[in-house]
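Here's a structure for you.
Excluded from the complex is one protein chain; the other protein chains are retained at their positions.
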Amino acid sequence: MRRTISTPGQTQALNEVALSGQERREQWTLLGLSTPAILVIAIVVLVPVGWLFYLSFVGSDGQFSLEHYKKMVEYKSYARVFMTTFQVSLLTTLICIVLGYPLAYFLAHLPGRWTGLFMLAVLLPFWTSLLVRTYAWLVLLQRKGLLNDLAMQIGLWDSPIKLVHNMTGTLIGMAHIMLPFLVLPLYGAMKKIEPDMMHAASNLGASPVRSFWNVYFPLSVSGLVAGALIVFVLCLGFYVTPAVLGGGRVVMVATQITAILEYQFDWGAASALGVVLLVATIGVLYLAGRFFKFDSALFGKG
Amino acid sequence: MSWWTQPATQTQITHGDRFWLYVTAAIIMLLLVIPTFIVVPMSFSDSQYLAFPPETWSVRWYEEYFESRKWMRATVTSVQIGVLTMLVATPLGTMAAYALFVSGHRAARAIFMLLITPMIVPVILIAIGAFYAFGRIGLNNSITGLVLAHTAMAAPLVMILITAALRSYDLNQERVARSLGASRVKAFFLVTLPQIKFSVVTAALLSFLTSFDEVIISIFISGGSNATLTKHMFAALRDFIDPTIAAISTIMVAVSTVLLLTTQFIGGKKP
Partner (left out) sequence: MDNTTALPISIRSLTKKYGDLFALKTVDLEIRSGEFLTLLGPSGSGKTTLLMAIAGFNRPDSGSIFFGDAEMVLTPPHKRDVGMVFQSYALFPHMSVAENVGFPLKLRGIAFAERKARVEEALETVQLSGLGERGIDQLSGGQRQRVALARAFVFRPRILLMDEPLSALDKKLREQMQIELKHIHRQLGVTTVYVTHDQREALTMSDRIAVINHGELAQVDTPEAIYNKPSNEFVADFIGESTMLPLTQDSAGRLTFGESVVASEAPDPSHNDWSLVIRPERLRVLAKDASAGDQHVMFSGTVTEAVFQGDTAFALVKLRGGATLTVRFGTGAVSEGSRLEAGQSVSVGLIREDLILIPRESA
């Protein structure tokens, strides 16, 4: 036990050392529970990505150099890859907004007992392997596939159209895979809108269309922005779907990174491209962070 | 047509007014679901070429799958890694989520952000990074390496699910249990865990699926006799269309559907 001293602060107060020691131990024990997870993530993500970051600044002569980054500015092929990536991400996001908004609205306004059932339409694809879904689109969109057959039967077009191994196929597949990522946070935001708000608007004499655009839409916009940014960010680094449905014609950043490793085995160049991708992603997420709270929106599927 | 003219909301909009919304939503939902399930009828086709609907039915692609050493080997690997990932990621993520939630330490938020980096960093970057680093320490093409990498991908999901569960839980219950004589560890296992168990089960199933369905990291760091199902499938898709894939896909869809319905079911029972 410690001495009791009438003026705490100047000298040690009663039990002060023992108490602060106990507090520190408890905090460390608690934080210690997260160390296994930190270790795994450090080994798999933090250290390797840091390593790549370092590699991206090492030139072919083994010295510090910006050559990999210079190449990206100078070579036209890189510019094309960045353009394609941006284009695919943006278009996919737009398609998702157009399809996702009415769907989320529909789901958010279902009577409670139906929600679970119709939600499955969003959750099932979300839980299903994207490789399987990409494969399904490959089959549906091919020259003799279901879509071409159907279109010709009802007379939309006469001869089979090339729907896959190009931009069209890539966008269709990507939109299908990304749609749940937009709908889930948007649905969450819409569920939080009080029906009373809409009643108030209509009681004040607003027409349904006006009260939608003046009241409902602005309230749902945070969820829409959240979903759209998640989709956009995921698109930026997407690999599987463009690789399969683009058939080598849609080269995005991720595809380019693997190509560099596969054909040139140039770790510096691949790393530099990866770093650019990471910076772009963090940049978009930073902007996103100013609009909405992350952890709640990211997994609003509760 | 009484339903048609009934108000759909309290603002006097009838179901009739909403007709186009219902049609649009129905079409979008079909577009979401059909490609997920189209592989099922395709897998029972007799044809080498993927026509739909199939002209003749057969189970030959299933026979091919079950008789192929390569596919069987890959399936065993994928299941093995999925189960191990589930067993590692669930306790790891739960522990971290609990610790960070309970500790009021100012570092807690920073650690949380650190732990969800695998969800922020593009997977392709994680894949080549792991490929590079694991190459140095001999973890490529090993079960350990794959479980480690998939755990890193699944743990953040577990953390987010468990944190959400803890948020809707009254932590005073744990305090009460401790005042009644339970140590902190006992209080967690006797009082907290039983009440977040549905989230823990969901997190475990999601961990399994995260690993089982993971493609990009597996393409890079798995290989040889430890190549995963997804790695072989991806290679097969890029090169030529092998109808065996339809059979495998059907099995994968079935696994996902069962797991999802399980979580929905236990979630529905939650008080």
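Going by the order they are written in, the chains are A and B; count residues from 1 in each one.
Everything below uses one rule, namely that a contact is a pair of C-beta atoms (placed from the backbone, for glycine too) under 8 Å apart; a residue touches a chain by one contact, two chains touch by 3 or more.
Quantities reported herein were computed from a predicted structural model and do not represent experimental measurements.
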item: Touched by the hidden chain, restricted to displayed chains; value: A, B
item: Full-complex contact with the absent chain, from A:E23, A:E74 or A:D196; value: A:E23
item: Omitted-chain contact residue, chosen from B:S47, B:S142, B:Q195 or B:Q264; value: B:Q195
item: Contact partner of the left-out chain, one of B:A182, B:V201, B:I251 or B:I266; value: B:A182
item: Interface with the unshown chain - residue positions in chain A; value: 1, 4, 8, 13-16, 18-20, 22-23, 26
item: Residues of chain B (touch criterion as defined above) contacting the omitted chain; value: 170, 172-173, 175-184, 186-187, 190-191, 194-195, 271
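Everything below uses one rule, namely that only the chains that are shown with their structure count from here on.
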item: Separation of mean Cα positions, chain B and chain A [Å, integer]; value: 16
item: Sites on chain A touched by chain B in the complex; value: 27, 30-34, 36-38, 40-41, 43-49, 51-52, 55, 99, 102-103, 105-107, 109, 116, 118, 120-125, 127-140, 142, 144-146, 149, 176, 179-180, 195, 198-199, 202, 208, 211, 236-237, 239-240, 243-244, 253-254, 257-258, 261, 267, 270-271, 274, 277-278, 281-282, 285, 295, 298-299, 302
item: Of all residues in chain B, those that touch chain A in their complex; value: 8-13, 17, 21-22, 24-25, 28-29, 31-33, 35-36, 38-39, 42, 49-52, 88, 92-93, 95-96, 98-100, 102-103, 105, 107-108, 111-112, 114-126, 128-130, 132-133, 148-149, 151-152, 155-157, 159-161, 163-164, 209, 212-213, 215-216, 230, 233-234, 237-238, 241, 245-246, 249, 252-253, 256-257, 259-260, 264, 268
